[in-house]
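Okay, so here's the structure we're looking at.
And now, chain A:
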Amino acid sequence: MSWKPRVIVFTCWCSSSGVDQAGFEGFTYPPNVLTVRVPCSAVINPSLIVKAFEKGADAVLVTACRPSELRRVAPSRVTEARVSLLRRLLRTIGVEEDRLRILWISSNEGSLFSREVSRILGEVERLGPLNIGGSMVEQG
Partner candidate 1 sequence: MGLNPYAPKPARIVRIRDETPDTKTFTLSPNCFEGFTPGQFAMLTVYGVGEAPFSICSSPLNKDCLQFSIRRMGRVTRMIHEARVGDEVGVRGPYGRGWPVDRMKGRDILIVGGGIGLAPLRSLVLHLLEGRENYGEIAVCYGARTPSLLMYRDELGEWAGRGVKLYLTVDVGEEGWEGSVGVVTTILGKPELDKADAIVCTCGPPVMIRFVLRRLVELGYSKENIYASLESRMRCGIGKCGHCHFGGKHVCLDGPVFQYREMTSLPKGISPF
Partner candidate 2 sequence: MRRVTIVLCTCYSTLLGEIDFERLRSFFSDSPLVEKILVSDRLCEKNVFENLGLDDDRVVVAACSTRLLEAVFKGSGGFNGLVEFVNIREQCAKACGNREEATWKAIRLVKGAVQKALHAEPLSTEGLKIVKEALVIGGGIAGVRCALDIADAGYRVYLVEKEPSIGGVMAQLDKTFPTLDCSICIEGPLLSEAGRNRNITIIPNAEVVEVKGVVGDFKVRIRVNPTYVDPDKCNGCGECVNVCPVYQPNKYDADLKPVKAIYCPFAQAVPLKYVINRDYCVECGLCMKACTRAAINLEDKPKTVELNVGAIVVAVGSDLFDPRLKPEYHYGEYENVITNMEFERIICASGPTGGILLKRDGKPAKRVAFIQCVGSRESGAGIEECSYYCCAASMKEARLILEHDREARVFIFYNELRAFGKGWEDLLYRRCLEDGVVFIRSRPSEIRRTGDGSLLIVYEDTLTGSRGELEVDMVVLALGFKPSSRMIELAERLGVTVDKHGFIEEAHAKMRPLETRVRGIFVAGTCHGPRDIVESAVEGSGAAALVTSLFGRSSLRLPEYARVSLEKCTGCGRCLASCEYGAIVREGDKVRVLESVCNGCGSCLAACPQEAITLGNWGLEQLSPMVSAMLED
């Protein structure tokens, strides 16, 4: 089988329903898009994302509730900042920052999810395999 990007999607409680809805409504997306459901996107420790890359993820998506302006308190805004910081870090060490994305997916946005995932997968496919794990162990 030719190489297909492996993607970890961290989904918050609400957006996980969106992900479920994608399947429910018959939108398909590649099988190596693997979801990890967490109660709120803010629980996602940036180190966990780093870990996912190290363990072989070619891309990581974080799906979270839109921090709507009416809600002064929205933990997904924290996630947003963390993701942005981590993207900067990835860029600094020479990993394409677009391998890490945050998507606003509401619980009824299954189609948006599958559309975005397909788009991002396309981009990641163009970027090629990341293989952090491999490049850490190979010895000179």
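If you want to know what made the cut, all candidates are chains of the complex that A comes from, given by their letters.
We take it that contacts are C-beta pairs under 8 Å (C-beta built on N, C-alpha and C of every residue); 3 or more make two chains touch, one makes a residue touch a chain; residues count from 1.
Keep in mind it's a predicted model, so treat the numbers as computed, not measured.
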Of the listed candidates 1 or 2, the one touching chain A in this complex: 2
Of chain A, residues touching candidate 2 in the complex: 6, 8, 13, 16-17, 19-24, 26-32, 34-40, 42-48, 51-52, 55-57, 70-75, 77-79, 82, 114
